[in-house]
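Removed: one protein chain of the complex. Kept in place: all other protein chains.
Naming follows writing order (A and B), and every chain is counted from residue 1.
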Amino acid sequence: MSRRMRMLVLGPALLGLGALFAWAIAGLAAFGDYRGPYGFVLNRVVVPLRHTTNVVMGTTFDVRGLDTMGEEFILYAALVGVTLLLRDETRSRQAERRTSRLDDDAVRLVGVAMIGGGLLVGLWLMAFGYITPGGGFQGGVLAAGAVLLLYLVGSHRDYRPFRNEHFLDPLEAVGAGGYIVIGLAALVSGTAFLTNLFGLGTTGTLVSSGSIALLNWASAIAVSCAMVLLFAEFLETYVVPLEPGDAAS
Amino acid sequence: MSYLPYVVAAWICLVGIAGMATSRNLIHLAVCLTVTQSSSYVLLLSVGYVKHGKAPIFVGTKVGSTAADPVVQALTLTDVVVSVAVIALILALALDAHRLSGSVDPDGIADISG
Partner (left out) sequence: MTWIPPLLVAIPLLSAAATAGLDHITPRPIQDALVIGAATATTALAFVLLWHAESHEVVEWFGGWRPHHGVALGIDFAVGPLAAGMCAVIGLVVTLALLYSLTFLREAARLFDALMLVALGAMCGFAMSGDLFNLFVWLELMGVAAFALTGFQVERLGPVQGAVNFAITNSLGGYLFAIGIALIYARTGALNLAQIGTSLSHGPAGGLVIVAMTLLLCGFLIKGAVVPFHLWAADAYAVAPAPVCAVLGGVMTDIGLIGVARLYWSVFAVPFGHGRGVGDVLLWLGIATAVLAGTMAFLQRHLKRMLAYSVVCHIGIMLAGIGLLDSAGLAGAELMFLAHALLTAGLFFVAGILHVDHALIDELHLRGRGRGSWLLAAAWFAGTVGLVGTPYVGIYLGHGLIDEGARPWVLALLWLGSALAGAALLRAGARIFLGWGDAEEELLGRAIEEDPVERDVLRPLLVGVALVAVVLGVAISIVPGLGQRAEYAAERFRDTSGYAATVLHGRAVTPPASLPVSIRHTSLESILFATGTTIFALGLALAGLYRSRLPRGISRAASRTLAPPIRVLHALHSGVVGDYVTWVAVGTAVTGGIWALLLHG
C-alpha cells in the first residue's frame, strides 16, 4: 500500500480501537477502587507465611515464581539471539582512537564517583530486595549500568576486563539455570516445583524468606551478566580496542 | 478524574500503534513498540491502585493495613523485562539491516513480498 492509502485505512481502524477502549473503560471501576481478592489475600498472607516484608518480591519469586523463571529465560534468549544476530565477523569496525577518551577531568571525576555509587546501590538493592523495595532485577540493571559507565568515563581498555565472556557466559548460565535447579530441588524433595524449601528465618532481617533470597540472587546474577553482555554486543559492533603500542592517531 | 489513568493508557496505545504504522526508521519503530507496551504498564498499575493505600512493603507497617495490589506490580516488572528483550532483538536487526542495505527505513528493506 502507498503511504497515503495506509493512512486512510489506519485512521478509521484507530478510531474503532479507540471506541472499543472507551467502551471497556466505561466498565472499569474508578481509579483507586480496586476490589479483587488476589491482591488483598496476598497482602495478608505473604508476610506471615514467607517472612518477607516486600510482598511484591514475595509475589514475584514465590507465589508467581514460575512467571519470573520464564522472564529470566526471555532475557537469556534475547541475549543468545542478539549474539546470534550480531555475529558477523567481517563487519568493519572503527578502531578506537586515543582521542576519544574523555578529557574533562571534572566530568571524569563525577563519572567515577557514579560508578562506585551505582555499583553500591545496585548491590544494596539486590541484597535487601526481599525486605525493602528493590530486588534482583532492579539491582542487576543498576550494577550493569555501572559497568557501562566504565566505558563511557574511561576507555574501552578500562572496560574490557569486566566483559570477559569466558567468565560471564558461564556465570549467566549459572544464574538462569540456578533458578531452575532451586525449583527442581523442591521437586526432588517431594513437593511441588519451586516450593519454598529453606528455613524461613526472621522477618525483616537478611536471613529470611527461604528460597526467595536464593532466587533473588540467582536472578540478580543472571540479569547483571545479561545486561553487561548485551551492552557489550552492541558496543562491539562499532568499537575494536587498540592494542598497546599502537600509534595514537 | 477517576478514569484519567485509563484514558491515558488507551491514548498511549493508539499513539504507539500509529507511530509503528507510519514509521520511517527501524529504531523509531522499536521505540514505538515499547511505547505501545508501556500502555499496558499504565493500565495494570492503575487497576491495582488502592485509594489511601501504601506500597505493599510492610517494614514498620502493620500487616493488614491498606496497601496497593502487589500482583500488578509483579506483572509490570515481568512486562518490562519482556520489553527489554524484544527491543534488544529489534535493535540488533536494525543494525544488521543498516549494515546490509545502508538504510533503516522499513519501507526500504522490503526485499521479499507477494
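Here, a residue touches a chain if its C-beta (ideal position, glycine included) is under 8 Å from a C-beta of that chain, and two chains touch if they have at least 3 such contacts.
Here the structure is a predicted model, which means the values were calculated and not measured.
Residue A:70 is the one among A:48, A:70 or A:116 that touches the chain missing from this view. Panel shows chain A; residues 1, 3, 6, 9-10, 12-17, 20-21, 23-24, 26-29, 34-39, 41-42, 45, 62-67, 69-71, 73-74, 76-78, 80-88, 166, 169-170, 172-174, 176-177, 180-181, 183-184, 187, 191-196 of it touch the chain omitted from the view.
For chain B, the list of residues touching the undisplayed chain reads 9, 13, 17, 20-23, 26, 29, 33, 36-37, 39-40, 43-44, 47, 71-72, 75, 78-79, 82, 85-86, 89-90, 93-94, 96-97, 100-101, 106-107, 109-114.
To be clear about the criterion, only the chains that are shown with their structure count from here on.
Rounded to a whole number, the gap between the C-alpha centres of chain A and chain B is 15 angstrom. Contact residues on chain A toward chain B in their complex (touch as defined above): 3, 6-7, 10, 14, 17-18, 21-22, 25, 28, 30-34, 36, 38-40, 42-44, 46-48, 53-56, 58-60, 64, 67-68, 70-71, 74-75, 77-79, 81-82, 85-86, 88, 91, 131-133, 135, 137, 204, 230, 233-234, 237.
Those residues of chain B that touch chain A in the shared complex are 1-7, 10, 13-14, 17-18, 21-22, 46-51, 55-59, 63-64, 67-75, 77-78, 81-82, 84-86, 88-89, 91-93, 95-96, 99, 107.
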